[in-house]
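So that we are looking at the same thing, I have put the structure below in structure tokens.
Heads up, this is only part of the complex; the chains shown haven't been moved.
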Amino acid sequence: MNSMARNRLADRIFRVVGLLATLLGLLLLAIFLWGLLRTGLGRLSGQFLSSLPSRFPERAGIYTALLGTVWIMVLTALLAVPLGVAAGVYLEEYGRKRRWAALLEINITNLAGVPSVIYGLLGLEVFVRFLRLGSSVLAAASTLALLILPILIVATREAIRAVPRSLREASLALGATRWQTIWYQVLPASAGGILTGIILALSRAVGETAPLLVIGVLAYVPFAPSQPLDEFSALPVQIFNWISRPQHEFGVNAAAAIIVLLVITFGLNGVAIYLRNRWRQQLP
Amino acid sequence: MKTNERLIEALLAMSAGVGVLTTAGILWILVVEAVHFFQQVPLSAFLTDTQWTPLFADKHFGILPLVAGTLLTTAVAVAVALPLGLTIAVYLNEYVAPALRNTLKPLLEVLAAVPTVVYGFFALTQVTPFLQRLVPGLAGFNALSAGLVMGIMILPLVSSLSEDALGAVPRSLREASYAMGATRLQTAFRVVVPAASSGVTVSVVLAISRAVGETMIVAIAAGQEPRLTANPLVPIETITTYIVQVSSGDVAYGTLEYNTIFAAGITLFVLTLGLNNVGYWFRKKYQERYE
Amino acid sequence: APETKIHIDGSSTVFPITEAVVEEYARAHPEARITVGVSGTGGGFRKFCRQEIDVADASRPIKESEQRDCAQRGVRYTDIRVGYDGLAVVVHPANTWVQSLTVQELKRLWEPAAQHRVTRWKHLRPEWPDAEIHLFGAGTASGTYDYFTQAIVGTAHASRGDYTASEDDNVLVQGISTDRLALGFFGYAYYEANRAKLKLVPIDDEKPENGAGPVAPSIETVKNNSYAPLSRPLLVYVSRPAGRRPAVQAFVHFYLEQAPRLAREVGYIPMPAEEYRREQAKFAAFVSQSHP
Amino acid sequence: MSELQVEHVNVYYGTNHVLKDISMAIAPNTVTALIGPSGCGKSTFLRLFNRMNDLIDDFRYDGRILLQGQNIYASDVAVEELRKRVGMVFQRPNPFPKSIYDNVTYGLLLQGVRDRAVLDHAVEHSLRQAALWDEVKGDLRKSALALSGGQQQRLCIARVLAVAPHILLMDEPASALDPISTAKIEELIHELKQQYTILIVTHNMQQAGRVSDKTGFFNYGQLIEYDDTRTIFTQPHHEQTQNYITGRFG
């Protein structure tokens, strides 16, 4: 076999190998989803969604955890979104001339890479102990808000950067102040991108488990929170809890709860991808 | 009007300051608690002792077993994600039509959107029993299946970011190679991958950093037994697992035992910080220059 | 309203009973807002003395140091017995070689000196396989750990450190039931709940007065004290400020009423009926003292 | 008195000396064309008058620029006020991604005008001035992005006129347009001259000849020649100017 034929063969083989590798990635995802659905789907029911936790697997439900997750999501969004968007706007629109811009830049990059357990430690010391919030929804949401802040900032900056310079100049040339330009032109034009970032960040927050464990979520909470200082459970924590129980039926519950969690995260991701595509098309 | 502008700028700057405060807070907490720790445990013991038993009567404070556990699971994960991710990146970039590529990439990225507690469940209940049939002597908690699953989790990080880097290599370089009679494979590995090497490196570094900091998969599936070993078949403990285990077990506030989680935390922080900055530095320094 | 809130935390051993009681109580009193944490007996007492919780679950009596801590903060309390527990020593069901263990062997296996030395089955008995032994046991913040080390090694809090230690007994069950070379210990209730996945190891304390030869834990052997030295009482502690609150009073009352049934249901050993009546009386006295 | 007075102005971008000792006086209600080869500094010069260069990081200048006798770079000048008096039209039409109506009223909204009648009137008036009214009056709520390029550019002019500036800066306002739209814009400039002082950068010699009263020829950052347009185009004093106008370079 001459060298050219060998090269062509290698090329053909790689085409197959590459396809297999890609399929393997997708296949693993499929296997894993299939296993989950097979185990957990039968357990999903109105009763499962609306029941309190219980020592009897067949009676137990995710009512508390689901509402806890919703509470966390809302509070986290309330805390993180204004901060993240404002910080992103500052860094992109004001901060660039400032001397500490480079510092902020490195800071944000590094924050994005800090493992989530470390945020848990921060939350434990600052929110749980120092501010005496205890293992409350507020403490958890504050911790997760800090965790997703870098994601929000980066997303906001990217969205803002995509707004053409001509739009800013047009506004400024009409006598708009910097903030008026941002408020009336830059933010509306980048809203799609920012919203995408917000949703992706929230989907991350919803699935986080380790920081919640570190700030000390309780094992058994048979009621949904009614105010920010209440104790809570959350879906990932409930799942972790059930996983660590050896009885098979709790494994089934865990699978069912995972399906619910995945519906939420995949749903959020889907919405984000949809919004991103729509927003990209709208860019002038 | 002017004052209004100033006020707004100040408010925005304060928001940006929260990021700095967060970093400062993390550093402050880790350092303060770790200083307490190192007042009682010499740094040399921390770095050289081969046992980590801070909660027992016979106390040892060697971080090495935890670091070894962390590196072991990371190594397994990278051993999965690097070849697979790079193959996928090259395949998507060189062999697949853009339309298909644009569907396959987000599909693969779904793998990174799965909450890690879910992966932990998967590793423990599916992967480990499956592997136990293939590998005799595989413990119920082990670094292998946790690492494998973690590899799946970081796979899209490698494949997507590397593909972005490969896609940024100018067409003219590819054409030059094809025009010399190169096959796609030769073009990919002799021209495109080397030209995009810094982008590929960054993606790998980021993936490693993610694996080092990952908590739930290892906490659920890798065990809680600090041990200085390179054997992926036995239970080990990672730094992150230790932090979760001890902090959720409520060790007495202000005791040496409590401070150990911050000593472990600062080790983890330094590891990931180092990796992130290597990545950042690479990106800044070697931003691809082609022509 | 905070009056209906009750915070409980502490022992993982006691958790299943408390969980069951709370679940039943909440069914009867939907307005109740009771949370249960699992920080281990030691962790529970710490929170208890800092008045972060109202009721502490404990699998051993409060220690002197913990008593001092509570006293310093002016926290008075009473202890209430709710049942008994035996500590089960278990191996994987596929383990064919272990039929029983002596207390001496357990000590050789778990004492601090064993670390990195007794690492293979054959180190325990030469005829056993030359394979690694994978150990699982209670975490150091748990009463179970204190109790086991005291009973087996002879000093509380002294043991080897190279084993999978968890405050969460479920993690241990999970670990042992998936590992052919495992050996571990935890509360009898967890063995009860997972009989099929585990193999119980009878223990011989080599003291004929406690029943000759190896004894396996069971309701009988724990109650009649022949399963020694690994059986113990289960307790809850109620603080004085909490004891003044009607919601807490009602709950503790309910707890003692239901304990015989629920303790058995989750795998523990209930006390004789008159003992429960005595505990009720004791608590009533504590409550009346609380009201000046 | 001259409307605008430029005195010994130098501009630098970092170490790049882009405008060199420029002086020039511009009379009210005239059209001044700025011509010269690419990169010679025309745009930079134009953007001095509404201080748009301030936005560029490493911009520096010295010298003075007076608007009706007042130094526009004085520290007490509110830049926003200046920009209302000195309107600008850009090379490529850059309408806001909003309705036609909202585009025209934007400048007024910035000033806090909320009265519907005032806004309505301003919209009609400015669109008429910009010779766009008849084409769009049917649907003022339509997105500005749906207009043709030439319409968009006239909308941008209307948008500027709505804030009632004294001076109009135009940076190659017709270079992205087809010949018919270009003709309309030129016609418009003719009419606006009655009320405004106009500065226009152009690459098109014919256009400069058609619309302007005065012409300044720039090369390598210097104002080589500044004179009546007719003089510049028929008997320039400098050979460079001559060469440029006849197309020998640039």
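For reference, chains read A, B, C and D in written order, and residue numbers begin at 1 within each chain.
The working rule: a contact is a pair of C-beta atoms (placed from the backbone, for glycine too) under 8 Å apart; a residue touches a chain by one contact, two chains touch by 3 or more.
Owing to the predicted nature of the structure, the values given are computational and were not obtained by experimental measurement.
Visitor: One each is shown, so how many of each labelled chain does the full complex really have?
Guide: A x1, B x1, C x1, D x2
Convention: only the chains that are shown with their structure count from here on.
Visitor: Would you kindly say which chain has the C-alpha centre located farthest from the C-alpha centre of chain A?
Guide: The chain lying farthest from chain A is D.
Visitor: Would you indicate which pair of chains has the most C-beta pairs in contact?
Guide: The largest set of C-beta contacts joins the chains A-B.
Visitor: Which chain, with its centre taken as the mean C-alpha position, is closest to the global C-alpha centre?
Guide: Smallest centre-to-centre distance to the global C-alpha mean: chain A.
Visitor: Roughly how many whole angstrom separate the Cα centroids of chain A and chain C?
Guide: 38
Visitor: Between chain C and chain D, what distance separates the C-alpha centroids? Give it in angstrom.
Guide: Distance between chain centres, rounded to whole Å: 84 Å.
Visitor: Residues of chain C touching 2+ other chains?
Guide: 171, 174, 177 - these are the residues of chain C that touch more than one other chain.
Visitor: Among the residues of chain A, which ones contact at least 2 other chains?
Guide: Answer for chain A, listing residues that touch two or more other chains: 177, 216, 244.
Visitor: For chain A, which residues count as touching chain D in their complex?
Guide: Checking each residue of chain A against chain D gives 96-97, 164, 166-167, 169-177, 180, 184-185, 188-189, 282, 284.
Visitor: Which of the residues in chain A come into contact with chain B in the complex?
Guide: 4, 7-8, 10-11, 14-15, 17-19, 21-22, 24-26, 28-29, 32, 35-36, 82-84, 86-87, 89-91, 94-95, 103-104, 106-122, 124-126, 129, 146, 149-150, 153, 177-179, 203, 206-210, 213-214, 216, 236, 239-240, 243-244, 251, 254-255, 258, 261-262, 265-266, 269, 273
Visitor: Spell out the residues on chain C that touch chain B in their complex, using ranges where they run on.
Guide: Those in contact with chain B are residues 39-40, 42-43, 46-47, 112, 115-116, 131-132, 134, 139-141, 149, 155, 157-167, 171, 174-182.
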